[in-house]
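Below you'll find the structure, written out as structure tokens, and then a few comments.
Missing here is one protein chain; the remaining ones are kept as they sit in the complex.
What follows is chain A.
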């Protein structure tokens, strides 16, 4: 995420984004020194590749892979992972066009949409991976994702929205990695690919809406985000396992989040 630290509202000309999520991922990845985080949230955010408790995150790796991630790391401080409302008081919170007024309703619908498809996506995933996954879900697909962004359902709307933003950014980046891996590992699982893409699209739209809501109502123009572990260097089984664990976690968390809104 080369532009992960970009200030929200930056209207510098950008390369035309591909409408295809995966293509866009590739293009971002190509520019990004951090290929396991190809997802590019539009909200100005500080990315971290590790869990909140990690002090150094994956800073060395990112330094090796690019300058921008280095800048992100430089912004990252110990204890990062908690919302960091670092938006200046007079920060410009501009969008391409005015946000719609019914954002919260749309966010709820999007969460419902995600929640409604999460289980199917999970089933589709472990089914496509073949044995031993379908019969060892607890062992292999348990929601043991250690660096998963937290979500506090009892927080304020602003907090929930910021946490939601981090969560969706994390999930989106992870889904991008899973999609990339699955196209290699299970090239014939087209329905899985399609479902992964659709989920990623919804998350992208959700981020846009959350961004608009934070910007319009709470004038939050910058949120630090963290990304999951990079799977590119792992073996096939580990990739499948990490993907399954992530989706299991996603299914679990999205239900809570949908309920929270």
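In the analysis below, contacts are C-beta pairs under 8 Å (C-beta built on N, C-alpha and C of every residue); 3 or more make two chains touch, one makes a residue touch a chain; residues count from 1.
Note that contacts and distances are computed from a predicted model.
Only one of "Tryptophan 2,3-dioxygenase", "COMM domain containing 10", "ATP synthase subunit d, mitochondrial" or "Interleukin-6 receptor subunit beta" fits the UniProt record of the hidden chain, and that name is "Interleukin-6 receptor subunit beta".
Checked against the hidden chain, the listed residues A:100, A:139 or A:152 yield one contact partner: A:100. Note that of A:159, A:197 or A:252, the residue touching the chain absent from this view is A:197.
Residue-wise, the contact with the chain that is not shown comes from A:209, picked out of A:129, A:179, A:209 or A:231.
For chain A, the list of residues touching the undisplayed chain reads 16-20, 42-43, 95-100, 106-107, 109-110, 112-113, 116-117, 197-198, 201-202, 204-209, 211-212.
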